[in-house]
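Once you've had a glance at the structure underneath, I'll fire off some questions.
One chain of protein is taken out of this complex; the other chains stay put.
So that you can tell them apart, the chains are marked A and B in the order they are listed, and the count of residues begins at 1 in each.
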Amino acid sequence: MTIHKGRGFACINYPIGMNLGGDPAQALVHSTPDGKFMVALSAIDLGQGMKSVTRQIAAETIGVPVEDVYVDTADSDTGPHDMGSFASRGTHRVGNAVIRASAEARKQMMEAAAEELEVNAADLDTDGKGNIHVKGAPSRSITVAETAIAAQFKQGRTLAGRGIFLIPPSEANPETGEQTPVTCFAHAALVVEVEVDDETGDVEVTAINSAYEVGRALNPKLVEQQLIGGAWMGVSHALYETTEPYYPARDHGPEDFNTYLMPGPGQIVPHHIAVLERPAEDAPFGGKGPGEMCANPVLPAVANAVYNAVGVRCDRLPITPEKVLRGIRANGGARPKGRA
Amino acid sequence: MPKTPLTFTLNDGEVAVFVDPGASLIDVLRRGVGDLTPKQGCAQGTCGACTVLIDGKPHLSCLTLAETVEGRRIDTTAGLAGGPNLHPLQKAFMEGFSAQCGFCTSGMLMASKALLDRTPNPTRDEVIEAISGNLCRCTGYEPIVDAILSAAQQGGAR
Partner (left out) sequence: MTSIEFRKDLFADERDDTLKEIGKPTIRQDILGHVTGRTPFYDDHQFDGLLHMRAVRSPHHHAEIRRIDISAAEKMPGVRRVVTAKDVPNNLNTLLSLINFGRDDEPLCAHDKVRYKGETVAWVIADTERQARDACAAVRVDYSVLPHVLDVEEALKPDAPVINHIYPNNTFDYHDRYDHQKLRFGDVNAGFARADHIVEAEYQMSPIEQAPIETCGAIAAPETNDRFVCYTNTQALFFSLGTTAKLLNIASSRLHFIGGTAGGGFGGKVDSIVEPTAVLGAILTGRPVRFAWDRAEEMQVGAPRGGERWRIKDGVMRDGRIVAREFSGFFDSGAYMRLSPYAIIKATGHIPGPYTIPNVASNVYCCVTNRTPATAMRGFGITAVDFAIECHMDRVAEVVGMDPIELRILNAYRDGDMKAHRRAAKNTALIECCQVVADKANWPLSAEARAQSSLRGGGGERAAIPETATDTEGRIGERRAGRVASTAPAGGTGKIPAGTASKGVSGVPVQNPDMQIDADRIGHRMGAAPTPGPTPARAPAPPPRAPAAPTPPASYQPPPAPPASYQPPPQPVAPPAAAPPAQTGPYTPAEPFSRGTKRPGTSPFTSGFRRR
């Protein structure tokens, strides 16, 4: 028995948002009487952090602290229309809608503050801490809370905003496939290290180095959550998961987690991540959705690493010990390719 | 169908309910008592989202017959915080970004509480073993393992 080490590489790009557009998202923002802001969405938080990232986007755009903003997702009576949380459209589409709704609310807030301070609204700025002040004269200021109270109880003004973001529908050309698939792309490159046991065919991923380009990390910890969890899922897809182990036959399809295999906490792979940020011009603060694309490069990188380790091309997923072992036997033994 | 009377302790409170013979503990907790913190992910005993403590030991409430907990003590995530004060495990999970969708979190917390209660300073391997019956599809597990170790350092066996 020999353990063979190998390294594999893959790089990808990923389209952000529903292909060919036609997928609007809306947001509504309004202030409470004392200048806190509520964001109503019909987007879904599946764990990716929709509530959290839109909260930061709204706070940044309005110019108030994040603690003064709360996001509610998905009551069809109060949340405006949204296509849903899929196709990496949440951050891009919903984020843009939240920016627009928040910009409108900010505009009203600044006008209300201007009336109180008896200045031109264009001369005002927010400090992000709950105050609105005259540019260049921080002492001439009013709090957001005072502004909201004055707007509602004195000026008869709402501090509210509506936002919609739509890439209009387009279509693919039947003859050439010409299309405007999306407006921005995320990127990733990844090096996977594996150890392959040539007696059992077992593959263990021992390390991952990665570079993910996400436009802008709107919340670096949320990005980290996606990248770590996504790479885990990529390893799982590459080595373990399928509902039909003998596809296209449907036999032996797993019906529980004893037979549907995924790596457990004992198989955590050390993962060293670099995040690159090249903002996309039509994305909210430049941010592209990292959630889907982060798993994709892992699958081919693992396959390439297995080839590097033992000289077996695994072109059918998942890369089970059986496939590796059959490949090694067909080659008359492991044939390491170096590079490890 | 005749029901069975059942009394047990749930997070320091006494509970008396009538249950259907053969009812699972998770059904009694969720639908009978109204403690919604145990989550049902598989009802097969394979995902761990329904983990509760019975007399301090982790059990899968989906596979536990409710009638077997007569007179015993059940702990769930609903009783983990001491009033307004979060348990060190809860704080560590928050600060460690150790949950995404949150569906496995209750079970993870119960499994790790059982560990810290009996092993206040666990090794990384002991943490891994303690949660190896709990599945998480979002996080890749590492932030969870880190949070449990961090809670232990902050006196998690409270």
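Keep in mind that, in the parts below, a residue touches a chain if its C-beta (ideal position, glycine included) is under 8 Å from a C-beta of that chain, and two chains touch if they have at least 3 such contacts.
Keep in mind it's a predicted model, so treat the numbers as computed, not measured.
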Residue of A:4, A:36, A:133 or A:187 touching the missing chain in the full complex: A:187
Of A:49, A:263 or A:327, the residue in touch with the unshown chain: A:49
Footprint left on chain B by the chain that the document does not show: 20, 31, 34, 36-44, 46-47, 49, 76-78, 80-81, 86, 89-90, 93-95, 97, 99-106, 109, 135-138, 142
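Criterion: only the chains that are shown with their structure count from here on.
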Centre distance in Å when chain A and chain B are each reduced to the mean of their C-alpha atoms: 30
Residue numbers on chain A that touch chain B, as the complex places them: 46-49, 221-222, 224-225, 228-229, 231-233, 256-258, 262, 264-266, 268
Footprint of chain A on chain B - complex, ascending: 42, 44, 46-47, 97, 99-103, 127-129, 131-132, 135, 137-145
